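Have a look at the structure below before the remarks.
Complex shown without one protein chain; remaining protein chains in place.
We call the chains A, B, C, D and E, going by the order they appear; numbering starts again at 1 in every chain.
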Amino acid sequence: MTEKTDNERFERGHALLNKIHGTTGKNVLEGISEISPDLSKFITEYAFGDIYSREVLGLRERQIATIASLITLGDAASELKVHMKAGLNVGLTKEEIIEIILQMSLYAGFPRAIHAIKTAKEVFDELKE
Amino acid sequence: MTEKTDNERFERGHALLNKIHGTTGKNVLEGISEISPDLSKFITEYAFGDIYSREVLGLRERQIATIASLITLGDAASELKVHMKAGLNVGLTKEEIIEIILQMSLYAGFPRAIHAIKTAKEVFDELKE
Amino acid sequence: MTEKTDNERFERGHALLNKIHGTTGKNVLEGISEISPDLSKFITEYAFGDIYSREVLGLRERQIATIASLITLGDAASELKVHMKAGLNVGLTKEEIIEIILQMSLYAGFPRAIHAIKTAKEVFDELKE
Amino acid sequence: MTEKTDNERFERGHALLNKIHGTTGKNVLEGISEISPDLSKFITEYAFGDIYSREVLGLRERQIATIASLITLGDAASELKVHMKAGLNVGLTKEEIIEIILQMSLYAGFPRAIHAIKTAKEVFDELKE
Amino acid sequence: MTEKTDNERFERGHALLNKIHGTTGKNVLEGISEISPDLSKFITEYAFGDIYSREVLGLRERQIATIASLITLGDAASELKVHMKAGLNVGLTKEEIIEIILQMSLYAGFPRAIHAIKTAKEVFDELKE
Partner (left out) sequence: MTEKTDNERFERGHALLNKIHGTTGKNVLEGISEISPDLSKFITEYAFGDIYSREVLGLRERQIATIASLITLGDAASELKVHMKAGLNVGLTKEEIIEIILQMSLYAGFPRAIHAIKTAKEVFDELKE
């Protein structure tokens, strides 16, 4: 990696965040910034500027990993919603998102799979409106 | 889905399990069967015969989801090892497995990412031998 | 276990699910089916047709295990509610459900015990109405 | 430790609980007592009479540990709220509470840090009113 | 509950702990006491003197709940071992312990069920010797 300043990491992360999350991501970060601009900055720089901007995995594959992780955490319904929308933005189909949930019944158990199905329902319903 | 008997689910699951996990999977299931043949049977039938054999996601994408979930669970080093090997079997590169770990630092935290790196080291070292 | 078709597993699971959960279970599964009929089918077949229908433990003892597990998971309030009702259906008393919660303070900590007490309050209040 | 009766543990715990949590703690325990007076009694006696009343760590330091633990648990938003208020009661500043959250992004991941920031926002907003 | 002194709680807890856990429990507590006699004392008084000595649930039922909880926690192999032995002491059969594990595959997922089967194998092997 070539050396880059924080500003470059922020700009790179900000652009990628908009591409993946659209206005949803903007709203989440603005909500965080109201109370901790630093957390918002660190998410933009580290999560998006450093990690998501790496080229080893594509954005579609990264969302598969993230959705699987958030289902497994179990207590992350609002982030799961944000990342299901992002998954649809970067090329996952509704059927593929449901399939990830089915597979998580094996590793995270049925209660967390059921929660994720409810979250998916909310996401898909919002998109219909 | 067309109706199928337990035997068909078992056979289908058994064949897929061998394809994904090779002798590693066979050894794990034999260890389980010593004390609970039923658990071994349910894993073959439900996890592999029902879920992994569905066509919506490819095996490479399924391993991305599984590896992400097992890193997030945190206490599943031996399964993580089995599934990192399976990932390599179905087309993931070492670099991609490490990339999933880096991404999980965001959602599951650094301690679980560090554990996963140690597990990856064990897997890659075994393959060199 | 004798060989049985998926239909037989589904029928057996469906009947047992109705016995344990009554209309509550029916409503939960219908909600799931709206978005993933397959998840609903797998829960009926595997959870109820395969596991709950085994005879080694009684239904009352199975609900003790399930309630303890759901309190420990911590993020499963809606499933906990469903299974507290099921516990009452299959012979647990309110006092016994509260006692499981008290015992879980030892293994899952007080925050999850306090959450479970709130869930129990909701369940008992609904039954009074 | 000198021998003490349950009543002495309860009285000591009750006084300390009021000092740390004020009316918020009273309300939480009364809610619990409606359904399980014993859980309320055990929290007062064991958590506050036995543990919090020990002198090795100060109350401010104890709240740092508790807030870090509750953020890490992930599914304990209502307890986190209660203990953020308690933290402010025993000398933590808003900036210090936010700083604990930033640090937890390292160990518990960003989703749980983001949840904690939302909880902090609720706490700080309530105090403004 | 009538008022009782700490000594009475300790004595009651100590006697019950010996009944449930035999020499295994004694060894665990002595190991803890080497570094924290207070933790050992609190476990004896609160876990056994206060909670396990209550009469609402029998010891066999309490072990069902504890084993289910420890499987669900996932990272508690040594405690799970201690409590599987305790389960056998208070009337659970090996088949019933395996059955609890099978049921936990539904709520805690297969990786934790597989871990628990390995722990059960260790417990049953030690008893053969």
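Following the convention adopted for this analysis, a residue touches a chain if its C-beta (ideal position, glycine included) is under 8 Å from a C-beta of that chain, and two chains touch if they have at least 3 such contacts.
What you see is a predicted model; the values in this text were computed from it and never measured.
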Chain E residues touching the omitted chain (full complex): 28, 31-32, 34-36, 38-39, 42-43, 47, 70, 73-76, 78-79
Those residues of chain D which, in the complete complex, touch the missing chain: 46-47, 51-52, 54, 56-57, 61-62, 64-73, 76, 95-96, 98-100, 102-108
Positions on chain A where the hidden chain makes contact: 1, 3-7, 9, 38, 41-42, 46, 50-51
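To be clear about the criterion, only the chains that are shown with their structure count from here on.
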Each chain counted as touching chain A and chain E at once: B, C, D
Comparison of B-C and C-D by number of C-beta pairs in contact, larger one: C-D
Touching two or more other chains - residue numbers and ranges from chain E: 46, 51, 98, 102, 105-111
